[in-house]
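All protein chains but one are shown at their positions in the complex.
Chain nomenclature is as follows: A and B, assigned in order of appearance, with residue numbering initiated at 1 for each chain independently.
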Amino acid sequence: MGFDFVYLIEVVVGGLLSGVMYSLVAIGFVLIYKSSGIFNFAQGTMLLFASLTFVKMTENGIGFWTALFIASGIMVIVGVATEKFVMRPLANQDLLALFMATVGLATFQEGFAQFMWDSDVHGLQMNKFIDISLLDSNPIFISDYIPWLDLLIPRFDIFASLVAGTLIVVLAFFFQKTNTGMALRAVSDDHMAAMAVGIPLQKVWAIVWAVTGIIALVSGLLWAERVSVSFTLIEAVMKALPVILIGGLTSIPGAIIGGLVIGVGEKLGEIYLADLFGGQGIELWFAYFMALMFLVVRPQGMFGEKLIERV
Amino acid sequence: MSDILKVENVTLQFGGVKAITDISFNVKEGEVCAVIGPNGAGKSSMLNVINGVYLPQIGTVTYNGVTRKTINPRDAAIAGMARTFQNIALFQGMTVLENIMTGRNLFMKSTWLEQGLNIGRAREDERVNRLAVEKVIKFLQIESIRKTPVAKLPYGLQKRVELGRALVAEPKILLLDEPMAGMNLEEKADMSCFILEINKEQGITTVMIEHDMGVVMDISDHVVVLDYGKKIGDGTPSEVMANQDVIDAYLGVSH
Partner (left out) sequence: MIYRETGNFVTNYLKDRDIFSMTFDKVVVILGLLYLFLWVPTTSEYFLSAHVIPILAVGLATVGLNILTGLTGQLSLGTAGFMCVGAFGTYNLMLRVPDGLMSLPVALLLSGIAAGFVGVVFGLPAIRIKGFYLLVSTLAAQYFVWWFFNSYAWFLNYESSGVVAIAPKFYDYWGLGNLLGVDMQGYPARYLLALTICIGLSYFAKNLLRSNTGRNFMSVRDRDIAASVMGISVPRAKLLAFFISCFYCGVAGGIYSFLYIGNVDLMIYGVDRSFTILFMLIIGGLGSISGSWLGAIFVYEFPIIFTFIGDFIFQGAFNTAVVENVSNMVYGIFIIALLIREPGGFAALWGTTKQKLRMWPYPH
């Protein structure tokens, strides 16, 4: 039987699209790491909290855009509060301690989010709110456009990619062209030097965490549509870890490419390699193995900064 | 006296920056050799090359008659090299005693199993090496702080502890990177005494990077001067001090 080329394309495209979702989460991580060296383990729970808050609001009759607005506001507050009450008091401690603080934060948020709202699974269907053809639940049949390419692409994946892409472009613009963006890059390069030229460190960090909160909201909503809002959201999001680690903890383009690599790799592995390992569900660990193999060859990730230890 | 250390045509580059360009010098066994030069001249990098922490693009280091492009830092330690670092590389999570004891790790004979059970050779190891460490602690006059966590000590004392940790390994050659940086006059005098005594009493060759000219003139037998990664002076302290190139470098005459 001939190799099903079209199926391969479908798998790859599917992988790319889900990879974009991973990238989005990864970017949140990278932002914070770049500007403060903190590995924010609480990124996943921020997603949960954001989407849970949003969903609870819409379920109680609040309109989509209003809820989005309020949720954004809440996430900004959460971000700033985190920086002020958790990160700042720990500023003079080593990175391991800061990481553990984010682990503590993650646990707290996980408990708090479900305590405040509830632990049920909530579905999210955006086409109930936004009436555009892209959110229609029918998949797009590529064969409608290219006769020989018999692929099915879920519309939502395209929508998610567009949203993610837009966000990435906005962020890129923000970093490269605006003053605040430049200040952020300065801070991530060298705190001391940034302070020396008068950049207000605390304000910059507050902004970073606020922006991360918003990213958490956007990615949370996109993910929620796919896997519903429940604490298992966190597990799905943990996959973003290999993404950042492949892309390099300090690189946004790395996060994007890493996401695509993992997305595609996972799908390919699941479909073509599963038989080799005699079991289903190798996607559980495949992403991590990919990252592992990659890191062994290049310990700082694709675009990460090489750690030159000065003695 | 023979040369214990020979550096030949070493060039070290980091990306586009040449830290060291074609440097050669010899160190005689038992001497105190000071490596001096303005900041950024490549002195620490030179030490790191000797020690095996950096790999030079060109050149070799001959130690104890064995010529190598580079040496694994661990092998260097086994071969009798010990060193201190410019920014103090003490183990911040441990006490003074524990830090200096780590310097004896090559003398430990017991396995981890014996150590976990605290039997046999493990107990002997601790006792025998503690004895050696106590000798150094007494020499450096740091008895009162032996159980203090190193992170709580002032800078000058940390540097002394670091010297102790290097010394306790019974090295043949001691590489000291700015052992007196940040010290006041009194501390410098103490440190100079320690270094001199180590060299004269125990015959340990010492290569030290140092900025204080007074100290260099007083205690070194041989001086090597670096500037912008190149060697511009090599000889006895008085020879080097009279060298016009050296004077120019320090006074900042433009190149």
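Definition applied: contacts are C-beta pairs under 8 Å (C-beta built on N, C-alpha and C of every residue); 3 or more make two chains touch, one makes a residue touch a chain.
Not measured: the values here are computed from a predicted model.
Undergrad: Among A:L24, A:L52, A:L167 or A:I282, which residue is in contact with the omitted chain in the full complex?
TA: A:I282
Undergrad: Consider the whole complex, including the chain that is not shown, and state which of A:T66, A:T107 or A:Q202 touches that chain.
TA: From the options A:T66, A:T107 or A:Q202, the contact with the absent chain belongs to A:T107.
Undergrad: Could you list which residues of chain A touch the chain missing from the display?
TA: Residues in contact with the chain left out: 39, 86, 89-90, 93, 95-97, 99-101, 103-112, 114-115, 118-119, 235, 238, 241-242, 245, 249, 277-282, 284-285, 288-289, 291-292, 295-296, 299-301, 307, 309, 311.
Undergrad: State which residues belonging to chain B touch the missing partner chain.
TA: These residues touch the chain not displayed: 51, 53, 73-74, 76-78, 82-83, 85, 89-94, 98, 101-106, 108, 110, 112, 115-118, 122-123, 125-127, 130-131, 134, 165, 169.
The rule is simple: only the chains that are shown with their structure count from here on.
Undergrad: Averaging only over C-alpha atoms, locate the centres of chain A and chain B and give their separation in whole Å.
TA: Distance between chain centres: 47 Å.
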